[in-house]
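To start, the structure under review is shown below, and the notes come after it.
Here the complex is missing one protein chain, while the rest keep their positions.
In this document, chain identifiers A and B correspond to the written order of the chains, with residue numbering beginning at 1 in each.
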Amino acid sequence: MTLALDVATVLEVHAFLAQEARLLDAERYPEWLELFTDDAHYWMPGVENRSRSDPMGSYGPQRMAYFDDDVSDLRKRIQRFMSATAWAEDPPTRHLHVVSNVEVEPGERTDELRVHSVVVNYRAQHDLDAATLYGRREDVLRRVAGELRIARRTVVLPHAALPAKNLNTFL
Amino acid sequence: MNAGLDNPAVDELVRLPGLDEGRIDRRIFWDADVYERELHRIFARCWNFVAHESQLPRPGSFRTAWLGEDQVIVVRRRDGSLGAYLNSCPHRGNRVCLAEAGQARGFVCNYHGWSFGLDGALRGMHEAGVYDREPGFDRGALGLTPVAQLDTYKGLVFATFDAEAPSLRDYLGAFTYYLDVVLDNDEGGTEFVGGRITSVLGCNWKIAAENFAGDALHAGWTHASGAEAMLGRPVPSLGRQPESYHVSVNGHAWEFNLDTVGNAATLDDPVVLDYLRGRHADVVARLGELRARMVGSISSVNVFPNFSFLPGQNTFRTWQPRGPHRTELHTWVLVNRNAPQRVKDAWRKGAMMTFSPAGVFEMDDGENWEGATRSNAGVVTRRQPLHYGLGMRSCVEHPELPGEVHRGQVNDANQRALYRRWSQLMQARSWTELVAKDAA
Partner (left out) sequence: MSAGTDTRRIVLCRLDDVPLGGVRRVSAAGLEPLAVVRVDDGAGGSVHVVSDTCTHEDESLSEGDLDGTVLVCIAHFAEFDVRDGRPLCFPAERPLTVYPATIEEGDVVIEVEQP
């Protein structure tokens, strides 16, 4: 099926990303995982503070990453979130995912779109325990049985040092 | 001038008078004067881990690293040797290296163009002619300040600011017997995979270091959810392991049992387990039967003061002090250099899946350590001693294992050993004084 970049498609992408953010805020992880294709890759590389002239760049595929996951890896992480003994999640972290700067482009395949966005994750726990994490995302969304699905996601953080004790959500 | 060093109350506190009865005063995790003394007497004095040699492959390769709150540039020099210098210009004090790693011909201060070679020597200044006309100006006396000693042990690079410090070999002592389990189980040696992940914890650095030094107890409780996610079952009861130990040498500590692959199994990757099982006979030939069973077993390690790792998961990390209540965590992943690429990839991914800020095990640690630190803000809370009294009579002689050996992995012996060394260093006015006491 060919996707035309019409207004309806762009609106559909916006709605899709907003729904995804709402599922994460509500910790509805199994439903969130259903938004991915079976062959999805979710990658959040570690970011190093390197010079502009350094050919290594600040991140790369064979290097350490917060996430370098296929769907079965994501499922394991979700299993921990859902566990009654995930002590760090109780009382729950109150997450807010804000998605912005959405741009929709044609994908490499006719049934795919390339979507850029920025995500801000505000996380609050206990009384004043809070952190704000930022990321720029590049997604490949694919039309599967009429629905949009995430086939590939890359999240690049601006943080060379994560300003938090952990990363207990997805971006 | 220095409340940490000239304070009789701190003198008394760091003696840790309750330690031999299994009690520790909580103020050592909170007090700013104790922290200040740690920077002088622990971090400016001990051998600190600064790099793996594989991260510095050729002349000009550099990394920045920390000894306490002092930052150094660790660099491969033109002659192939390693150097480390304070990352601070002797002119106005600015940093001369702003990248955490890379490849450089030298280091130039962005402020006034003072320029330093890979050997740390001052090479030039902006408007050099003006300086050269200045009577008494001596370039030779104005290089970057080098560390007092730098040395390597089987790929790991350590540095100390203290010229009196014993050699690295003496500092590690018999602990090298244990370090070889991870550093020398294959003839090709080891390397770090690319990259570093850094995060910030609101905890005292010692709470993290002592966890890796000896806290097998927390594994089954804190990490119940991580084990369920990765193994589909709880962590086995470690208190019933017939052959498990706490061992320590000079405050360096390793807790372990002999299940060979218990830690490695948490990566839930057959590539890693097949590799370890396939190499077992070779490792036995290199290290003997006992140490071969430690390669990926349920275990954890801290090299005093703040360099930790987990055999099997192969996460390597430093707990960098950033004030008494804040710690910057730097993590890397170790692999055998000769391992096939897919094995290295599996370890890189598995270590990240388990022990990174998003890892299913690590996520539950930070919360506990922050809580164990912050509660001490309460003045009454702070007066309550902490219990470190497990395994008070567990010390044994072992025919093979060197150092102070305690039977039983669920134990506080290594934590006590860590704090005993900490206490000795915090009291001693110099390494010379401490080494004399060690010998007595």
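Just so it is clear, contacts are C-beta pairs under 8 Å (C-beta built on N, C-alpha and C of every residue); 3 or more make two chains touch, one makes a residue touch a chain.
If you're wondering where the values come from, they're calculated on a predicted model, not measured in any experiment.
With respect to the full assembly, the chain omitted from this view is in touch with B.
Across B:92, B:126, B:240 or B:383, the residue that sits in touch with the chain not pictured is B:126. The chain not shown here is touched by just one of B:108, B:150 or B:181, and that residue is B:108. Here the missing chain is touched by one residue of B:117, B:321, B:391 or B:408, and it is B:117.
Take chain B: the residues that touch the chain left off the picture are 105-106, 108, 113, 115, 117, 123-129.
We take it that only the chains that are shown with their structure count from here on.
Look at where the CA atoms of chain A average out and do the same for chain B: the two points lie 32 Å apart.
Residue ranges on chain A touching chain B, taken from their complex, read 44-46, 48-51, 54, 56, 59-60, 62-69, 73, 76-77, 79-80, 83-88, 129, 160-168. Within the complex formed with chain A, the chain B residues making contact are 98-103, 193-202, 222, 224-226, 228-230, 268, 328, 331-333, 345, 348-349, 352-353, 356-358, 360, 362-364, 366-368, 370.
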